[in-house]
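Have a look at this one before I ask anything.
Note that one protein chain is taken out, while the other chains of the complex remain in position.
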Amino acid sequence: MIIVKNLSKTFTLHNQGGAVIPVMTGADLHVGRGECVALTGPSGAGKSTLMRLIHGNYLAASGEIRVAGHAVTGASAREILALRRTHLGYVSQFLRVIPRVPTSGVVAEPLLRLGVPRQTAEARAAELLSRLNIPERLWSLSPTTFSGGEQQRVNIARGFVHDYPVLLLDEPTASLDATNREVVLNLIEEAKARGAAILGIFHDEAARTRVCDRLVDVTGFTPGLRHDA
Amino acid sequence: MAAPTDNSAPLLQVSGLTKLYGPRTGCAGVSFDLYRGEVLGIVGESGSGKSTLLSSLAGQQRPDRGSILWQGQDVLSLPETGRRRLMRSDWAYVHQNPRDGLRMGVSAGANIGERLMALGARHYGGIRASALDWLARVEIDAARIDDRPSAFSGGMQQRLQIARNLVTGPKLVFMDEPTGGLDVSVQARLLDLLRGLVRDLGLSVIIVTHDLAVARLLADRLMVMKDGRVVEEGLTDQVLDDPQHAYTQLLVSSVLQV
């Protein structure tokens, strides 16, 4: 479901003398249906960069990325948006929302964009929010005022509200207590069971061991580190 | 497997659009397609040509070269009557300053009703009902329907301008810095409202803004303009997070946090 072939990424800093910084080279990756793969490697090795490339957030310098059969490299903005809407979910570490929108609306948003009727979408959002132990009295408030852990759970609810065939998870269990960590791991296991392909960054080793089928060390794709190795 | 986008034709096709002011360039060689439900952001600093582009697109001034096709029809060859009809039916224009887009001397209800009446609505009760419906949608108290917009706050005026524009169910809305000049909290409310309307009505929007945070929250796609030309375009978060052009990098890095 996720195919990465010979992918490389450089940043060109035009305003700093046109310095070209290679950050990734020769990346290869494959995540199949129902599989969960963890990216590992030290900080700065390029785990998030690879995730962002797959999400279409970064432009690849060369190589190929395919998600659920659709090309990400070379795709138009419109195609990537459509892919994100239907096939490619992403749980980031940061919540970026319009301050005034209530939590229930933030979580239901991906379904509303798919044209799911508001009632159905909000019912599904409510289901996930209660499962993730966000007290109902907070649902009508904007999550911008929430604690880090609560924001993280709102993000997770938003990422799981639609059954995306492909999911990218950036530290989904960080800053969660044991109960909620368990809920998130269950969600991941359920997603795998329905056939979702999942690629994630997990610093939580126990969690990684429990849900991931394989580990991919991105150090192998990192220009500086690879030469040192 | 085909791309998971709908295969309908683009609503708006712009190619080679150029507007010159004497020897100076307003905007040059701008081309893009816009599809139903898409929000296109045009960003750039003052004088980059983004407002010239918007007003040339919206028929407020005549471009020197290039073509604009709306649902396959050449807009620039339309007679003035046809263009005006387009501007009050399928198209709408939200001005930065609500005073430019509202009639300050008539009530809120009449402001909303004007486009309906221009299209031939002749039932007072029906016009009134539409006005009330739209006041509710833009979160203005129904009791204010007979008040003049001069008695409204800036945020309310802007919401009224949006209601006045959307009442006839346009397909394409041009917006020129719609949140400019509003307090941050008022901006958030307006952004939320706009996003909901865009999603629920399947609107296509071309929005000019210098505020990259607004662009990030509203636009699906961005075009970055400098000296009248598009220097970079692409998916909004990609352009903002991984800008390719020197100017975009400068633009993004000079903002505190977006």
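Letters A and B mark the chains in the order given here, with residues in each chain numbered from 1 onward.
Methods note: contacts are C-beta pairs under 8 Å (C-beta built on N, C-alpha and C of every residue); 3 or more make two chains touch, one makes a residue touch a chain.
Note that contacts and distances are computed from a predicted model.
Its UniProt record calls the unshown chain "Alpha-D-ribose 1-methylphosphonate 5-phosphate C-P lyase", which is the correct pick from "Cobalt transport protein CbiM", "HTH gntR-type domain-containing protein", "Alpha-D-ribose 1-methylphosphonate 5-phosphate C-P lyase" or "Spore maturation protein B". Hidden chain, full complex: it touches shown chains B.
Taking the complete complex into account, B:Met117 is the one of B:Ala9, B:Met117, B:Ala136 or B:Val255 that touches the chain left out. Note on the undisplayed chain: of the listed residues B:Gly109, B:Pro149, B:Gly228 or B:Pro243, the one touching it is B:Gly109. From the options B:Val94, B:Ile127 or B:Val208, the residue with contact to the chain not on display is B:Ile127. Shown as candidates are B:Arg36, B:Arg88 or B:Arg229; the residue that touches the absent chain is B:Arg88. In the full complex, chain B touches the omitted chain through residues 80-81, 84, 88, 103, 105-107, 109-110, 113-119, 122-125, 127-128, 145-146.
The definition used in the following text is that only the chains that are shown with their structure count from here on.
Note on chain placement: the centre of chain A and the centre of chain B lie 31 Å apart, centres being C-alpha means.
Across the complex, chain A meets chain B through its residues 11-15, 52, 56-59, 68-70, 75, 77-83, 85-87, 96, 98-101, 112-113.
Listed in rising order, the residues of chain B touching chain A in the complex are 1, 3-5, 35, 38, 185, 188-189, 191-192, 195, 199-200, 216-217, 220-221, 233-238, 241-242, 244-246, 249-250, 253.
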